[in-house]
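Every protein chain but one is kept in place in this view of the complex.
Labels for the chains are A and B, by order of writing; each one numbers its residues from 1.
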Amino acid sequence: MSEQKKTNIILFSGDYDKAMAAYIIANGAAAYDHKVTIFHTFWGLNALRKDEPIHVKKNWLEKMFGKMMPRGPEKMGLSNMNFAGIGPKLIKKVMKKHNAMPLGDLIDMAEEQDINLVACTMTMDLLGLNKTELRDSSQYAGVAAYLADAEDGGVNLFI
Amino acid sequence: MSEQKKTNIILFSGDYDKAMAAYIIANGAAAYDHKVTIFHTFWGLNALRKDEPIHVKKNWLEKMFGKMMPRGPEKMGLSNMNFAGIGPKLIKKVMKKHNAMPLGDLIDMAEEQDINLVACTMTMDLLGLNKTELRDSSQYAGVAAYLADAEDGGVNLFI
Partner (left out) sequence: MSEQKKTNIILFSGDYDKAMAAYIIANGAAAYDHKVTIFHTFWGLNALRKDEPIHVKKNWLEKMFGKMMPRGPEKMGLSNMNFAGIGPKLIKKVMKKHNAMPLGDLIDMAEEQDINLVACTMTMDLLGLNKTELRDSSQYAGVAAYLADAEDGGVNLFI
C-alpha cells in the first residue's frame, strides 16, 4: 500500500537534449518521493565524465575513444539540429533566457536529491572509461542490479 | 481488479517513423480500452504542429527554430535511410500500397479515440512554440502531470 514508487531510467544516449529529458524526469520523480535510479550505459556514461582530462593508463584504442567522446555534459551534442555544434549553444542560450537549468546543474541537483547515478561497468570496460574519470558520487553496477530495481514496474524508461 | 490499464508514451523524437510507432501503439492501446496519453516533448512537439505558418510574435531565435523544425507530421524525416528527404517519400509510397495509415491519419484517429495529446509546456518555451501553432485538441502540462499518469506502471515508453 504505502510502498515507495520507483523510477528507473536507462540513459543510453550521449545527446545533450536526451540526457536533459532523463534528468528532468528523474528530478521530478525524486521530488515526488520516488526511489530514482539512472543507469548510465554506452554513450550515456559521458554525462558522468568529469570535464578535465584525467591521466589513466590506457591502450591506444581506449585513448582514442576517450578523446573523441565528450568529457561531461557541457560538451555533448544534440540529437537533432546539432549543426556541427552550434545547436547546443543556441539551446543553452534559450534555456538561459527561460531560466531553465543546464544539464550540468540538473545532474548536480540529482546528486543532491540522492538519485542513484549508476555507471554500467560492462560498457565502461568497452569504452575504456575508468572510475577516476567519472563523478565521485557514481555507483557501479551491471545489468543484474538494473533488473533487480526495475522488475517491479513503475516508471521504466530507456532513453 | 477492474482497474483501467494505462499506456503513457513520451514522444521525444521528431522522426516520422518513431512517431508512427508511438501512434500505432497508442491507437492499439486505446482500442483495448487503455487510458492512453502521449506526452510530446522536445522534437516530438513537431507532430502536433499545424502545417500552415501561424503568425506569432517571436524573437529571432524562436523564429529560426520555428522555421527549421518541421511543421506537422507530413514534413518530418526518417530516423534511418532519410536520404535527404527521399526516404520519407518512399516509405509513404509503400505505406499507400499496403493501405497503412500515414502519420497524419494516425494522429487524427488518436484524437477521435480520446487519447490525451499532451504538449510539454517547458519545451514549448524552449523551442519558442506557441499554443496557437499546435493542434486545437492539444493539452498542456509538465513533468509532474506525466509522472502522476505514469507512476502506477502499465505500458510506459520513451520514444
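Keep in mind that, in the parts below, a contact is a pair of C-beta atoms (placed from the backbone, for glycine too) under 8 Å apart; a residue touches a chain by one contact, two chains touch by 3 or more.
Keep in mind the model is a prediction, meaning the values are calculated, not measured.
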The one residue from B:61, B:95, B:109 or B:141 touching the chain left out of view is B:95
Option from A:81, A:107 or A:150 whose C-beta touches the chain left out = A:150
Which chain A residues touch the hidden chain?
-> 10, 12-14, 41-43, 61-62, 64-65, 68-69, 122, 125-128, 143-144, 146-147, 150-153, 156-158
Which positions on chain B touch the chain that was left off?
-> 5, 7, 17-18, 21, 24-25, 28-29, 32, 34, 79-81, 90-91, 93-95, 98, 100, 153-159
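Going forward, only the chains that are shown with their structure count from here on.
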Per the C-alpha means, the centres of chain A and chain B lie apart by a whole-Å value of 25
